[in-house]
Structure formats: structure tokens, C-alpha cells
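The structure's right below; bear with me while I get my questions together.
Taken from a larger complex, these chains appear in their original positions, while the remainder are omitted.
Letters A and B name the chains as they come in the text, with residue numbers starting at 1 for each one.
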Amino acid sequence: MHQMTIDELHAFMRDAFPQVADEFVVEELRDHGLVVRQDVHDRHLRPGRTISGPTMFGLTDVAIYLAILSRIGPVALAVTTNCSIDFMHKPGAGLPLRADARILKLGRQLAVGDVLIRSGEAPEPVARASLTYAIPPRQA
Amino acid sequence: MHQMTIDELHAFMRDAFPQVADEFVVEELRDHGLVVRQDVHDRHLRPGRTISGPTMFGLTDVAIYLAILSRIGPVALAVTTNCSIDFMHKPGAGLPLRADARILKLGRQLAVGDVLIRSGEAPEPVARASLTYAIPPRQA
């Protein structure tokens, strides 16, 4: 079912997104999704030691993107068309974030997935998001 | 953890929403959510025998509402403030819909949940939605 392994996803990231690839580690590859860890550094924080919204948005975006790639292979051009994100709790400033992403639809033109973000080892999610991607036509 | 049983949820619906209560059956009550079935009738259909968007929106809304009630008790006044819904596949016109709702946050002022809607017995969801509710202040 998967077209790419964890190692291949990491290699793809280093190649396609060298400026951010080091921040994201795929910890687990599942049938319908994957788990990505992001370690949090000072540059991700806002005053009050809150993790910035763009940081959490970026993590959800990367997680669904990688989950799609793991299923369709290295297509660098899938484009986010919509994201709806709910920020529910303040994550711990010094703790890693983990995005648990699952693909809900993988159509020819559109893919839809959702993500729960957790902070450290706490089971309750701090944020949730759903995202839609436009998939470019695949050549025969 | 639950404040209401399935029977109490059904009784609440008949009392508070008599015009629609008969359409919705709580099939299963879980730790963090519940499953609601809606049988589909002609009035829910559009030309081409598509189930109408408002029907599916209404089902997600009822499902999260009941899931919140099952946790906080019969508070008729919780109000939907946001819904983001993705329509992914066309449901079968003659098949019941089932909404699998889970509560992700149950705060003092806001509750957040998400829903997968499935059609008949197919495992793949036809729609997903996330909803936010404002909870009125609870008197001591």
C-alpha cells in the first residue's frame, strides 16, 4: 500500500525542503497515515512561551503532505488548497509536538486528511486540523 | 464519565427537538463520543439521488451536540459557533448515514469535536466535519 518508506520520506524532505527537513522526524508509518515529531526550539515560541500558530500550522501541513507522499510516491507538486485548524490547548513550551495524520480520501484530483497534534506524552490533543490537497495530474 | 444514557439522550431529543428527533438514533455511546444513525428519506435527496448537503451538515451538528450533552448533561442551550465540513464521496441514496462523533475538547466555554460520516456498511467515510460549540455558563 505504501509507495515510500520512512527513510525515503526523510530523504525526500532533505532534497525537496532542505531548509526545514531537519525539524521533522517520521516516527511511525501506518496503513492510513503516519506520526511526525517536531522538536520545539526558541524560534517556534512566542512571548509567554507559547508555541506559535504558524509552527503548528506548518507541522499539520508537513504531516499530511508526507502521508500523501507515502501513498502516491514522491510527487513534489501536491498543493495545499484548504486548512481548517482548531487550537484547543496551550502546548508545553519545552516539549516536542507529535502530529498524528490520517488520510481520509485519496482521489485523483483531491486528497483530504486530518491531524491531531499532541504535546509531549499527554494523550489529549492540543490542536486538530483538516487539510485538502490538489494533486497534479499523474502522467501515464 | 457520562451524564446521560442513550435512552435519556433520545428522550431529550423528543422533548427539545420534536420536529427532527425521530430521524436520529444513538446506536452506541463511547468514552469520548457516540454513533448516531440517520435513515435517509426522499426529503433528504436532491436530483441525481444525492443526499443533500444540509442533511449531512445537520447530522454532524446533532451528533456532536448529543456527544456534548452525554458528557455535561441536558443543557439545551449549547450553540454551534463553527463548522468546517468536507464532502468526500457521494453517499448511497437508499442507505442510512452513520455519524461517528468524538469530543476533542470540553472546556468551560468551548467544546470541539469531529465527525466521520459513513454510508451504509462501507468503511470509508463520505464526509468529515469539525465543530465548535459555545457552552453557556453553568450555574452553581
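Keep this in mind: a contact is a pair of C-beta atoms (placed from the backbone, for glycine too) under 8 Å apart; a residue touches a chain by one contact, two chains touch by 3 or more.
Quantities reported herein were computed from a predicted structural model and do not represent experimental measurements.
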**Message:** Quick check on the homomer: 2 copies visible, but what's the full number in the structure file?
**Reply:** 4
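Operating definition for what follows: only the chains that are shown with their structure count from here on.
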**Fill in**
chain A to chain B, mean C-alpha position gap in Å, rounds to 28
**Item:** Residue numbers on chain A that touch chain B, as the complex places them
**Value:** 84, 86, 88-89, 104-105, 107, 112, 114, 116, 124-125, 128, 130, 132
